[in-house]
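Left out: one protein chain. Kept in place: all the others.
Moving on to chain A:
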Amino acid sequence: MEGSKGKVIYVNGPVVKAINMKDFKMREMVTVGEKKLIGEVISIDEDLGTIQVYEDTTGLKVGDDVISTQKPLSVTLGPGIVGNIFDGIQRPLNIIFDKSGNFIKEGIGLETIDKTKKWYVKFTVKEGEYLKGGDIFGIVEETPLIKHYLMVPPNVEGKILEIKEDGEYSLDTILIKLDNGQELKMYQEWPVRIPRPVKERLPIQKPLITGQRVIDTFFPIAKGGTAAIPGGFGTGKTMTQHQLAKWSDADIIVYIGCGERGNEMTEVLEDFPKLIDPSSNLPLMNRTILIANTSNMPVAAREASIYTGITIAEYFRDMGYNVAVMADSTSRWAEALREISGRLEEMPAEEGYPAYLPSRLAEFYERAGYVRTLNDKEASVTIIGAVSPAGGDFSEPVTQNTKRFVSAFLGLDRKLAYSRHYPAINWLSSYSGYITQLEEWYRQNVAEDMLNLRAEMMKVLQEESKLQETVKLVGEDVLPDEQRLILEIAKLIKVGYLQQNAYHKEDTFVPLNKQYMMLKVIYSFYKFAKEAVKVGVPISVIKNSNHFYKIIKMKYEIPNNFGDSFDKFINDISEYFTNLIKEYEGD
């Protein structure tokens, strides 16, 4: 099929149709026109092929050539990915910058990670050994944080006939020759739309620790799990995603900026090399991979960016890493599907979205999971997708269908955002399906009663929301003191615990043991205050007590390595209330 060429007959935005396409394969990558724009075949009807083009089609003519590349849309997987920033089809943006300057022009060609750069390879296998798919044959220190394990591609196996010695090689060098003639290099290619194989899927076991109190304590995300963060504009989706990218305890972060703002990607590029990972003391960029298709970059590449990101994540998972994928925002991806579907004149389903939207969403989220890899390691891909519902209305198709396929739902609330309660995660409408699966882990690794405390706090918040209905009608003053206490404790939880300041150096990341102690302080205060109210201590005394304010400020004033500060604090509270109760009982 060498040299088969199609001829363009139709151009409408990113959708191009061509004839003479019989020899092309579905989902094959092609180049279109004089500028060799990159595209993908998305339908074939006898002689007529439809192509979605990943670059601006201005200047394309009827009669232009469509040339086959003989392979599906793939990513190149090897050293040089970590710390890099790519466009939606894995072209490094700094190479595009070198080629076309400040602005991204079309016709850059198919670029990928630098294949001439030399890396030091340390082999872990010897001549004569038998290698099968997924086996590790060498190690490259890609960044100070990440060891890049060189793996046999999943569909290759054989006995090692020839092997190079440890040393510096470029990506293109043949490192190993197998007895069946197959060759292994430092990189492999993988089609983005096909999930990489694993040995087996394992049940969820561990939380993804994010250092964000409302998530870790109230709505935990699991390693290998899925979470959605929906919210109208200005509610802090991107902010939350950035916080997760910075502080979650994954080994590798893949951040997909899908149809979002250019400045946000620049912010990550400027901030992450300066931010220090708390566990390794090295810059966060050493474990971060960025995929950027900003809102003004071609829409078809936006559709591909999600797949590019997840495939890279799976590759690092196969090395045994826990990888977290942040997709910001999946709604833009869904809209890209809609836009292309519209141009293909497909029959629209709900709100103009194509009927296959739910199945595409399911396919995407199902690529997350806690697995045993082909080389017998436990590893995971966690997906956290932001959703941008039109008009902030969660009943729209993308939010609704996403809800069907994710287990943790962190709903952002416009009202909370308006009062600058950040993160604006609504504690009543959000949920996490991982609580029961993670119960054991919390019990063993944090504290026996961590989840009980959580339940108590949730109860207070629930009751408060009911009481607020009454307060709206008659005011707070007429409520009995027990109920007013609930309101005050809820305030403590909201201001002192749920609100977290991303710009405060102590508060931006909070370890689980501090989260637990903070909960314990609030709970102790609540318990004592309840008793005090019973013996007639007026609510105003309680809420004007010094301790009340200290609890609100404790997130700032008690450091993350808190020593015995919390224990002392709880003692103080206990002492204060014991005296107070005595005083009133005496009357």
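Keep this in mind: a contact is a pair of C-beta atoms (placed from the backbone, for glycine too) under 8 Å apart; a residue touches a chain by one contact, two chains touch by 3 or more; residues count from 1.
By our rule, contacts and distances are computed from a predicted model.
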item: Undepicted complex member, UniProt protein name, chosen from "ABC transporter permease", "Cell division ATP-binding protein FtsE", "V-type ATP synthase beta chain" or "ABC-type glutathione transport system ATPase component"; value: "V-type ATP synthase beta chain"
item: Options A:T124, A:S170, A:T266 or A:S429, residue touching the unrepresented chain; value: A:T266
item: Contact partner of the left-out chain, one of A:E127, A:E351 or A:E585; value: A:E351
item: Residue, one of A:K22, A:K105, A:R404 or A:K568, that touches the chain absent here; value: A:K105
item: Which residue of A:M21, A:V41, A:L60 or A:V510 touches the chain not shown here; value: A:L60
item: Full-complex contact with the absent chain, from A:V30, A:I51 or A:I96; value: A:I96
item: Missing-chain contacts mapped onto chain A; value: 8-13, 56-63, 85, 93-94, 96-97, 100-105, 232-234, 257, 259, 261-263, 265-267, 269-270, 292, 294-297, 299, 332, 335, 338-339, 341-343, 345, 348, 351-352, 388, 390-393, 414-415, 418-421, 471-477, 495, 503, 544, 549, 552-553, 556
